[in-house]
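The other protein chains are all here in position, but one chain of the complex has been omitted.
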Amino acid sequence: MTKDILYNYTMHLADNALILAQRNSEWCGHGPVLEQDIAITNISLDLIGQARSLYQYAAELINAPSPSIGGGRGEATEDSLAYLRDVRQYKNCLLVEQPNGDWAQTILRQFFFSTYQYLLYQQLQKSTDDTLAAIAEKSLKEVTYHVRWSSEWVVRLGDGTPESHGRLENALEELWMYTGELFAPATYEAEAVTAGFGVEVSALKAAWEQKVNEIFGEATLPDAAAGGREGIYMQTGGKEGVHSEQLGYILAELQYMQRAYPGAEW
Amino acid sequence: MTKDILYNYTMHLADNALILAQRNSEWCGHGPVLEQDIAITNISLDLIGQARSLYQYAAELINAPSPSIGGGRGEATEDSLAYLRDVRQYKNCLLVEQPNGDWAQTILRQFFFSTYQYLLYQQLQKSTDDTLAAIAEKSLKEVTYHVRWSSEWVVRLGDGTPESHGRLENALEELWMYTGELFAPATYEAEAVTAGFGVEVSALKAAWEQKVNEIFGEATLPDAAAGGREGIYMQTGGKEGVHSEQLGYILAELQYMQRAYPGAEW
Amino acid sequence: MSVQELEKIFLDKIDQEIKIEPKDWMPDAYRKTLVRQISQHAHSEIVGMLPEGNWIGRAPSLKRKAILLAKVQDEAGHGLYLYSATETLGTTREQTIVDLHSGKAKYSSIFNYPTLTWADIGAVGWLVDGAAILNQVMLCRTSYGPYARAMVRICKEESFHQRQGFDILVALSKGTQEQRDMCQDAINRWWWPSLMMFGPHDSESTNSEQSTKWKIKRMSNDELRQKFVDMIAEQVKVLNMTLPDPHLKWNEQTNHYDFGEINWAEFWNVVKGNGPCNKQRLDARRKAWDEGAWVREAATAYAAKRKARAEKQEEKQIA
Partner (left out) sequence: MSVQELEKIFLDKIDQEIKIEPKDWMPDAYRKTLVRQISQHAHSEIVGMLPEGNWIGRAPSLKRKAILLAKVQDEAGHGLYLYSATETLGTTREQTIVDLHSGKAKYSSIFNYPTLTWADIGAVGWLVDGAAILNQVMLCRTSYGPYARAMVRICKEESFHQRQGFDILVALSKGTQEQRDMCQDAINRWWWPSLMMFGPHDSESTNSEQSTKWKIKRMSNDELRQKFVDMIAEQVKVLNMTLPDPHLKWNEQTNHYDFGEINWAEFWNVVKGNGPCNKQRLDARRKAWDEGAWVREAATAYAAKRKARAEKQEEKQIA
């Protein structure tokens, strides 16, 4: 039972990292300036690295003798978990699957997510589960950089030109409704807290808002939850597998080779 | 041997129809005006119908006792042929896999292709292969409408506003280089002519150019091969399976379900 | 004639089941109600193309692809009939569409849910079209002639669509374990939203009473909903699936199925614009419209040129 929770919890963390990595990697070769092409690819690489560690751990959990989780397709591996689950099995939050849009939208998505992930991993380092704690600790350095880089860009765009300011506001319009889900615990997150190894995400909200508002201040934007966004309804569902229509297309591309050539080694 | 040729020839015709149908269907629900949303969807439906007849025939050929073709995955069906071949096995011409672009590009692609297909099917009706002849005859009515509809739109855009005229010219810039392949016989097309059931595509070129120039005249465009396009190099390869990078993405979406749920009936 | 006399003639026609036609006098509120309802219905057809269109590219067989494509095309056709019906009431298609894009006009909230798997296409056909049909069958006898006649055409096609949707689910229900799970999951997600399609309880429904008097509506929301539950609760047995309602139970007394309470907070929330896809649906429609502007302009410009040329030709021939 605890193992089921641990598995789901780990998969959620892994899916978040993989889907955002996949989205960011669409920029590779198409960035607005070479240095930033490199930077966003770097973040993508960090996130794939995190995803791999987490999937590997989840695969271990599945493969260890215990009947309840049910891998189905033989020995689970990081690749079977990433490439052979369909939309309803994916547990990432809605935020990370949203389209790249323009650079402002990509930056803001990264800033929202990295700020959350930073706070999450800070707590997760202290998890009673040693593997999760170790992965969080190792990833925290990377995430610290992601927060810094995306914060700087939010400020640069917000306090840049009228056009960049406007585009950042549009991005906010697109993405704000997906931020609430980060702090609304899914079943397995609540269970993971009870079981002792999970982080209480609702408790991260205040610190997250503080950081967002601090950076928004520098970016000459009103507070994120102000400026007409006070009452915006927060979308949820992704963490429980009820996604937007975006994810199906992401998976069709991501998984093509493993689906088309079942059982092959690469 | 003749059966191999017949199979390849039929698959080429089928792939052309399917890939263009798939492209056109991307407009469904997103057309510039409701009546045209319906019209382009209709063309898509006609093309899927043609593709199905042709794949069914190809599957019959494969399934009939004869060792040489090699289906590989058990009994061939229209769906196994459409959904379980990868890029290098697809035999459609490059023209039909090009992106929809704007309405002008979609229209011009359709006009170029339908005009070609009309001339092709006219000849194919007389094929010594009864099934191909019957499919061509049945499809010819549909294609006649596709030619009329797309011709009317070429004229409307060309002789509409300066913007629509300009967009049509851009479309011409994008697509002209893919028209030569229609009339450059692939190996199996040449063999099919020799075997007696195929159409000599190079012989269709003059009539095609005449029709194109007639419509371009009405559309206040210079002749298609004039206006700086005289020496444009014609891209080939699609009919022999050497495609543009577009096709991989088309297939990833088209084939997702059959790849993800192998062997399932729908 | 005085307004009172005109109104009497109007109400007499309604009484005698004579259809009201575009040129007939009708009360402003009747006209307004119809415009609101028919355009909302038209928009539902058009916006409804999006969740189903989402699976055209990925339909799992060529046959299913063709059927789905034809179905979504039919919906565009229904949209056309209905926009024409609103035009008989003096509102142009363009104005109607502008109202959709501005958020002033509504469309059925059901289309603000995402289609996540292929099974959703089956569930939408079976449940959503199934619910729509009950409403539409009633509207075939609505008092406004053009609306009633549009409905007759639409109903024929819709019942076909519902069978196709059910057929998708039948195939899944006979399939692999993965397919059966997909089927049940889609039913679970679409059941409650499809019950919401009939609108609030009769006691809460603000527009219903007057509409019933005018015979625009001929059955109440709750009556239609009960009919739907009774129908689906039987059909779901054929699929060997269940409806996600622990309170669903045949009631010997009423000869109907009892069922649980709808989550009305969710209903109103989606109506208010907070459904999972409200923004995506409107954005997609606006994008299609805005990016199509130059095409419509070109068509208009060309038609004008042609007309001018034809007139010139005529002048010449006369001269």
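By written order: A, B and C. Residues from 1 in each chain.
In this section, a contact is a pair of C-beta atoms (placed from the backbone, for glycine too) under 8 Å apart; a residue touches a chain by one contact, two chains touch by 3 or more.
Quantities reported herein were computed from a predicted structural model and do not represent experimental measurements.
**Q** For the chain that's been dropped from view, list the shown partners it touches.
**A** If we consider the entire complex, the absent chain touches A, B.
**Q** Which listed residue (A:42, A:122 or A:170) would be found touching the missing chain in the intact complex?
**A** Once the missing chain is taken into account, the touching residue is A:42.
**Q** Since one chain isn't shown, list which residues of chain B touch it in the complete complex.
**A** Touching the chain left out of view, chain B contributes residues 86-88, 177, 233, 235, 237, 242-245, 248, 252.
**Q** List every residue of chain A that touches the chain not included in the displayed model.
**A** 18, 22, 25-26, 28-38, 41-42, 44-45, 48-49, 51-52, 55, 78-79, 82-83, 102-103, 155-157, 159-161, 163-164, 167, 253-254, 256-258, 261, 263-266
In this section, only the chains that are shown with their structure count from here on.
**Q** Suppose every chain is reduced to the average of its Cα atoms; which one is closest to the average of all protein Cα atoms?
**A** Looking at where each chain's C-alpha mean falls, the closest to the middle is C.
**Q** Roughly how far is chain A from chain C, going centre to centre by Cα mean, in whole Å?
**A** So the centroids are 37 Å from each other.
**Q** Can you give the whole-Å distance between the Cα centres of chain A and chain B?
**A** Roughly 41 Å separates the two chain centres.
**Q** For chain C, give me the residues that contact two or more of the other chains.
**A** Answer for chain C, listing residues that touch two or more other chains: 58.
**Q** In chain B, which residues are in touch with two or more of the other chains?
**A** 253, 256, in rising order.
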